[in-house]
Each structure stands twice: as C-alpha cells, then as structure tokens.
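Before I ask anything, here is the structure I am working with.
The other protein chains are all here in position, but one chain of the complex has been omitted.
Order of writing sets the chain letters: A, B, C, D and E. Residues in each chain are counted from 1.
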Amino acid sequence: MFLHTVFLLSFLLSTSHATVQDFCVADLKSADGPAGFPCKPAAKVTSDDFVFAGLTETANVTNIINGAVTPAFVGQFPGVNGLGLSAARIDLGPAGVIPLHTHPGANELLLVTQGYILAGFISSSNVVYQKLLKKGELMVFPQGLLHFQIAAHKRKATAFAIFSSANPGLQILDFALFASDFSTPLITQTTFLDPALVKKLKGVLGGSG
Amino acid sequence: MFLHTVFLLSFLLSTSHATVQDFCVADLKSADGPAGFPCKPAAKVTSDDFVFAGLTETANVTNIINGAVTPAFVGQFPGVNGLGLSAARIDLGPAGVIPLHTHPGANELLLVTQGYILAGFISSSNVVYQKLLKKGELMVFPQGLLHFQIAAHKRKATAFAIFSSANPGLQILDFALFASDFSTPLITQTTFLDPALVKKLKGVLGGSG
Amino acid sequence: MFLHTVFLLSFLLSTSHATVQDFCVADLKSADGPAGFPCKPAAKVTSDDFVFAGLTETANVTNIINGAVTPAFVGQFPGVNGLGLSAARIDLGPAGVIPLHTHPGANELLLVTQGYILAGFISSSNVVYQKLLKKGELMVFPQGLLHFQIAAHKRKATAFAIFSSANPGLQILDFALFASDFSTPLITQTTFLDPALVKKLKGVLGGSG
Amino acid sequence: MFLHTVFLLSFLLSTSHATVQDFCVADLKSADGPAGFPCKPAAKVTSDDFVFAGLTETANVTNIINGAVTPAFVGQFPGVNGLGLSAARIDLGPAGVIPLHTHPGANELLLVTQGYILAGFISSSNVVYQKLLKKGELMVFPQGLLHFQIAAHKRKATAFAIFSSANPGLQILDFALFASDFSTPLITQTTFLDPALVKKLKGVLGGSG
Amino acid sequence: MFLHTVFLLSFLLSTSHATVQDFCVADLKSADGPAGFPCKPAAKVTSDDFVFAGLTETANVTNIINGAVTPAFVGQFPGVNGLGLSAARIDLGPAGVIPLHTHPGANELLLVTQGYILAGFISSSNVVYQKLLKKGELMVFPQGLLHFQIAAHKRKATAFAIFSSANPGLQILDFALFASDFSTPLITQTTFLDPALVKKLKGVLGGSG
Partner (left out) sequence: MFLHTVFLLSFLLSTSHATVQDFCVADLKSADGPAGFPCKPAAKVTSDDFVFAGLTETANVTNIINGAVTPAFVGQFPGVNGLGLSAARIDLGPAGVIPLHTHPGANELLLVTQGYILAGFISSSNVVYQKLLKKGELMVFPQGLLHFQIAAHKRKATAFAIFSSANPGLQILDFALFASDFSTPLITQTTFLDPALVKKLKGVLGGSG
C-alpha cells in the first residue's frame, strides 16, 4: 500500500507540478510584463522569498516633510509578484506630512500603528473625505485619488499602507510638478499657479524647465 | 425538417437566452455595484441603447480655460456598462487648456480630430512625456497619472478621449484643491503652496475652507 | 470668468458624476453579487464609511487556541467593497495558535506588530515555507494554501493580515472537519484519520454526524 | 475550554460570515449585472444549488442538423454564477453537425464522451485548426472564434463543452444570418452571398427582411 | 532642507522605481504572453512610444469592398501594451463596406468622423441592432458578435474604432470561410451554403481546399 501511495504522489508531483506553481516569486533580472515579472524557478524558491524585513526600522525623517515612505513593492519584495498586494511604511515626525499624492495603480488600506494621523482623500466630485485616525484604525483610499497623511497631536506617528497591486506606483504632486522637467510655462498654463511660486518650488525641489 | 430546425432554435433561445445577455445596458435607476449597473431587461433594449449622439456638437468654450470636456461615461451612455469602454469629447478654443487632471479608474487613448494639441503626462518617476499631436494622431495616457491637453498653433482643436472603463472618473487638480472645501491650512501643508495663492484661486474657482 | 468656470464645473459634476462614483461603499442591506455589494448612494457617503475602528483593541484570547481573529471584511467594513482589499487582526497569547486554515478567495500579507510569530504555509507540491517573524516583518501567503501562525518566544503577539479581496473567506481546517456536520465515516474515508480521534475532536469543537 | 472554543467559533461565524459567502448562487428573479446575478441568501442555499442534472439524457436530434446543444449556463444552472464556468451537452446523430458558431464571451474546452468528432476552429489569421477527436480527448477553442463539430465515422457522438464564463453566449452563424430579421440586401452587401441563396436559407430557417 | 528633500526623492526613486513602471511599452522582439508583451526598459522609453501617427491618412480603398481597416493594435502601437485599449481607422468609399466580422478579444466603440455610416451587430439571440450614424456619433459593439459598417448616403466615410484590448483580433467572416484552406465540403456541412457559391467565392478571395 505504501508503494502505491508513493507512486500516486510521485506521479502527481512529477506531472502536474513540474512546470507550474502556486506562486510566482519575481525574477527581477528579467523584463517585467503587464502582469508582473517572470517567476523564479520553484526549485530556487525558499521561505525567505515570502518574507520582507525592510520595514522594521523607523526611517530617517530629518527632511523637508519630516516624514518618509519606505516601499515594499515588487521591486523590493519579489514574493508579492502576481499576488495583487504590496506595502509601504510611513514614518512621520511630529507634524510630519506625506504630501498630496496618488497611487495610479492601486487602492490603499492604511493601518496606523503609532500616534495619530490625520488622513484624507479628494474624490472626482471634489469632495474631501478626511478623518483623524488613532492606533489600530484603518482607512481606505480608492485608486488614483489625491490623498495625504499628517502626524497629529504633535507626536510622531507610524503607519503601514497596503496596496491592491504589487506595483501601485506613487505620484507625489509636488515632485511631479516641481522636481521634474515640466516647464514652468506649461505648469502655469495647466494649473493656474503663479510663475514666481513655481520657480521658487522648483528651486527647493530640484525641478528644471 | 423545417419544423425540427425551428424547434431547435426555439429551444436554444428559450432556455439559454431567457435570463442572460451578450451585453448589459445600464439600468441607471438601480444602484450600481463594483462592476457597474444592473442590466436593463433584454426585451426593452433597442438599437438606440448602443448609440450616443451627445458628442456631435462643439461645446461652449467661453470660460476660464477656453475649453470643455463633454463626457460619454456610463452615466450618459448606458450602453457601455460592463464593456470596459467610454468616451469624452474635448473642445478647445485657440490656446485653450484642459488643466492637469487624472482619470483614477482608466487608461486613456486620445484621438485628435481637428487642429493641433500639445499633450503630455507625468510618470511616478517624475518624467514628463509630451508631444505635439496633429489630426489623426493617437496618444495614450496610463491610468491615474497627471496629464494635460493644450490647443497649439493658435487654432481651435477637438479631440476624443476613449477610456478603458465605463466609469473612468475625472479628478481635475485645480478643482480638487481650489473648488472643494479642502481647508487652506491643509492645502498649504500638503502642497507647499502659498496661502495667499490658495485663497486667491479658491476665490476664482469657488472653494471654501 | 468666474461664472464660466463655475458653469464648466457644474456641468462636469452634474452630468458625469450624477450616477457614478470613484468608490462603492457597500449597501449591506441589499443582496451581494459576484463582484460585491451594490453601492450606497454617493450623497449618503461620509468620511466614516472609509474608516474602520474595530481592530484597535486586543481581543479576548482565553480560549482553546489562546488566540483570536477579528475580521474587517466587507461585512464589517463596507468601505472596502469593490476595492480588492480587507483586513483582520490576529491576537495571540503566549504560545497562542491560529490553527491551519485557508482563505479560499484571497492572497494574504501578514504584518507583525508585536512579539514574535512563527508563520508558514504548505504549497501544492507539499513544500513547507515557514519563518520566525518579528515586529515590522511581512510575510505573504498565496491564495487558498494551508497556513498557520504561532506566537513564539513565550510572548504574546499581534499581527494584521491584509487580504487581496474584500471577501477573502476563512476556512479553518479543524472547524471544517470537527465543528461541522461532516459525518465521521466520510471524514475517516477522506482523511485517513482515526474514527476515535474524529469523535473526540468533534466533542471538543461541537461537530455532529 | 470547550465553551471558549465555541465562543470563538460563534464569533467568527457571526461577524465574518453574516453577509458574505464563498459562492454566489444566482437569484435569477433579480436583474443581472456585468459580473452576473445577485446572490441567493446563504441561508436558502442547499446542496442542490451546486448540482445540475439537466445534461444526463441524450437530446432529440431528429432535426435539420441531426444534432442538439443543451446548455447548462447560469440561466439553467444558477450555481455557476460568478464562478467563470458553465457547460453544454452536444449530441450528434451519425454525420450530425453543430454548424459554425462562436461563443462571444468565453473560451471552450470540449470533451468527447462517445464516438468520434471532427472539430475545428478558424483563427483571426484565417488558419483552420482541425482534428478528429475520439472518446476522452480534449480540444480547446479560443474565445470568439468560429468553430464547428461533426460526428465522424458514421456513428453518433456525444461531447461536453465547458466554458470559461457562466454566460458564454452562443452565436450560430446560420441563425444570425438566416433566422434573424437581418435584411437580405444588408446580408448580401456584408457577406457577398447570393441573394437567391440568402432567401432560400431564410425560408428554411425562418428569417425575415 | 534642500539636501534632505533631494535625499528623500532619490531614495524613493532609486528603491521603488528601479524595476517597475506605470506603463509597459511592448518589447515586440520578445515573445508575448497571455497578458501581452514584456516591457521595454523604462530608460529607453520616450514620448514617441505613447504616440501613434499611422492613422492620419486616408487608406487606399480601391478594392473589392471599397473600404479599408488600418489597425493600431499592440503590434503597430507598442505603447498600448497592457493598457486594455487599441484602435483602428476605417475608411470607406461611397457605398464601401466593412464586411461582417468579429473581434474575438474585445468590445468596440466606433466614432464616426466623416460622412454617414450604417452600422449594426447581431446578438446571440439573433436580434439585429443597427443604426445610421453621423459624424460625432458613437456606437458600441459587444465582444465577439458579428457586426458591419457601410458608408451611407453615397458619400465616403471615416470612422475610428477603439477596442477594449491591446490585441482585439479581427475575424472577417468571408475571409475565414473563403480566403482560408477550410475545405469546401466542411464549409457546406457547417454553413448550409451551396458548394458552387463556396467555390466561386474562394476563387475571388483566394481560398483553397
């Protein structure tokens, strides 16, 4: 009986599992495609591929926004490839701010793990949905909408954002406008902002044009 | 033989098509769901449900942007419900501008049908991709990224945008910031814009807070 | 100029946004469908719909597994409807265990927020991938595969699980076998378990048949 | 210990499963939507909802094609709603034919269970892929492409088609052309067929116009 | 402050954007997969990749159908790879016809840009939905259903078709039957068409068998 079972088992394994997998750990050295990266061969996959330890530490927030975003997207965490999930850690000093931004490719679920965060998003109908969140509270931000997070109550704060894609993207409004080579005349034409202000912010953020 | 055929036909029609359809024209009076609106009963669907005549005319562009966007989303064109497609007409007077905006729920394919349009988008990596388009040219804008269209060569222009969703959404940056009740202190905190400028633009666009 | 702008804005709002939304907060009183629940009308949606405060407290773990799972699926958190995301809080006393289980409808991303957790899953090829996780570490569990979490180092632990569906499901192996009315003869035939053991575990977990 | 366990179990069941399900048996009396029909309440779902007994018998094939297609789409088999699967039984008398047809909404996997079937499809590149199939053999037909099945070797044959949608659709070329009210002038313009032949076939199949 | 900001920016760019993109311009030299082609490296992507200028000119329509279809599918326009959109230009001389055809892999949105077009499709229930369209009007054709376009009012006409896939496919009924090597006996068996007519049309369209 033992041999027969092992025979069945071997048969199932050898034929059905030789080439396909339950998961698809990214082979980041290959070109990605619309659905993600090619899979690392199953034989080379280990437990470590499914674990990411890069979000355990508080990031340095001594910068202009008094905050930092540390991503665990597929580029950093190959195990999420094809699974429709990824994450980022948000660290904020007192009154730290994650400026207005969007994730063009994913919805977001925010979990506050320390302090208080005022978070909000603006809908296509120009309605602002915002809330002061405390530790353990969750807030969702629908895909592609402008949103922000601010540490409240003069305390530092930490949160984890989980995205509905392994590759959510991150477009920070100020960086798109003022840290790019988007020309000042085009910015003023398409935003009604003042040229002097645009130039000043480009100076701070490193934009050209 | 004739009777048998008709019998087969009737059988197929009565059993397989009584309750399901090849399409799902939106019943806009019912609540929508994540995949769209419930379907109008097949018996009430006519050719007109698959046709939209609301984009035939040039829109009035005597406004601040010298331009207009006329949507043919599922709310206007119920026939696209569930089909992953919708459209909008863009009319621009000479030097008219469609200000920076995103479609949070869809990719966009732009087709210029009159004049010249300078169009561009900014990626998550803060790279600007822009091009002067002429009649008959196409440009794609990936989902959720900031983009703009400007009539060029001092001539009026027309284009049609086609979206990869029946409900693409439309978030116009200036309206989100300055035509909403997003508070001025929060705007300045999350964008680094000058409070005086924010207040001025709110005055123009009707925002509060 | 002001009037023209407001006119444009009103036009866009009234025509394109009357019936469609960027989100779809669940109307839990209506029947759900394959893609989720019908949407609550936009006019009744408030900031609170996007926030969930039910995972802020440590759950009572004085039970047989010395652990608890508190869900924030669409049934508890209507704001995640249609967004491909939901969450659960895992509380474990010292040596507490979340027994072998699957989420038939979602991939899972686990974030440890307190203590140490030994977590693992078994693939279709019968390979066990397991790892001792500490605070801030992430582990991903592909959809439908058996997995477990155990508090390690004799300390209590907390984690948050985020799922790639608003309705991930939760099939706990022991409950499926021993807390259901799955008949003992069928269990022994389909698992090779001993009838005496099956009856004993049914006694503990409340199963019949 | 027993009480604690049951408490945990009850908690999980009452909170996480009150409103959501692992499946979505169609409530055919409600309007369907793009993703299928609303779900029957879980409390009313029984084992019978997951079983379909309508394909057990050989269909009457005394008709013009000496064949019959009996569907088990969502309209007949509500249990497949939302599951991306449905089926049909194909019965053929000796030399019976399922005429050229497409399934606009699904790929098809054909399983021959009796006799011999010559089956084939034509690609967008106008290449014909055809094969004589025997009992137990499978053939796959990509979505939306014209295909056919013919009983071979002068014997009756049976097959089961499984589709990648609960609502695959079925467009039979001859019925679309000659059993509809597609006008004869339009048919001849769009197919190059001879008007006399069109009228003759309309006479046989019941078309008008 | 400046340095800190640039540091944050650099960090975000280098870690999160090194390997993933907001878009996936097709690398047509690599093998495609079910979701499309592998992506061209981001560093090699330019504005030109998002623009297609191949539909600006009227195609030559001096042929049997007095019409032409010029595709801008992913094979011609690599920028649409993975975006669920593509296009084609339809040119028709007076009374020109795009014969009955299907797109097996996409829904279609037709925009008339010149003249008058009579367009229609046939459903799985053998109902014909047709309409005379004028400039600026839109019509949708659900995936996989037979449809046609004819220039009306004795004038030439132009339209643009937009598809819900980068690779919609195009199966022209007459070409599938009469320009392929589909054997005449099989055609007559599966369509009821007359062998003499089949042979005649094969002669015109170049089919064999």
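Keep this in mind: a contact is a pair of C-beta atoms (placed from the backbone, for glycine too) under 8 Å apart; a residue touches a chain by one contact, two chains touch by 3 or more.
Only a predicted model underlies this, so the values are computations on that prediction, with no experimental measurement involved.
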In the full complex, displayed partners of the excluded chain: A, C, D, E
Which residue of A:S30, A:T46, A:T62 or A:S208 touches the chain not shown here: A:S30
Absent-chain contact - pick from C:A59, C:L132 or C:L145: C:L145
Hidden partner chain, touching residue among E:T46, E:N63 or E:S208: E:N63
Of A:G82, A:P99, A:G136 or A:G207, the one touching the omitted chain in the full complex: A:G82
Contacts of chain A with the absent chain, listed as residue ranges: 1-2, 4-9, 11-12, 15-22, 24, 27, 30, 33-39, 41, 81-82
For chain E, the residues touching the chain missing from this view: 28, 30-35, 37, 62-65, 68-71, 73-76, 104-105, 167, 169-170, 172, 175, 179, 204-206
Touch residues of chain C, complete complex, unshown partner: 97-100, 102-105, 118, 120, 122-124, 126-128, 130, 142-146, 148, 150, 169-171, 173-182, 186, 189-194, 197, 201, 204
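By our rule, only the chains that are shown with their structure count from here on.
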Chains touching both chain A and chain E: B
Contact-richer chain pair [D-E vs A-C]: A-C
Chain whose mean Cα position lies farthest from chain D: A
Chain C and chain E, separation of their C-alpha mean positions in angstrom: 41
Between chain A and chain C, centroid-to-centroid distance (C-alpha), Å: 21
Rounded Å distance, chain C centre to chain D centre (Cα mean): 34
Shared-contact residues (touching 2 or more other chains) in chain B: 16-17, 21-22, 30, 33-35, 37, 104-105, 120, 123-124, 126, 130, 142-145, 169-170, 175, 179, 204
Chain-level touch network, classified as line, ring, star, complete or other: other
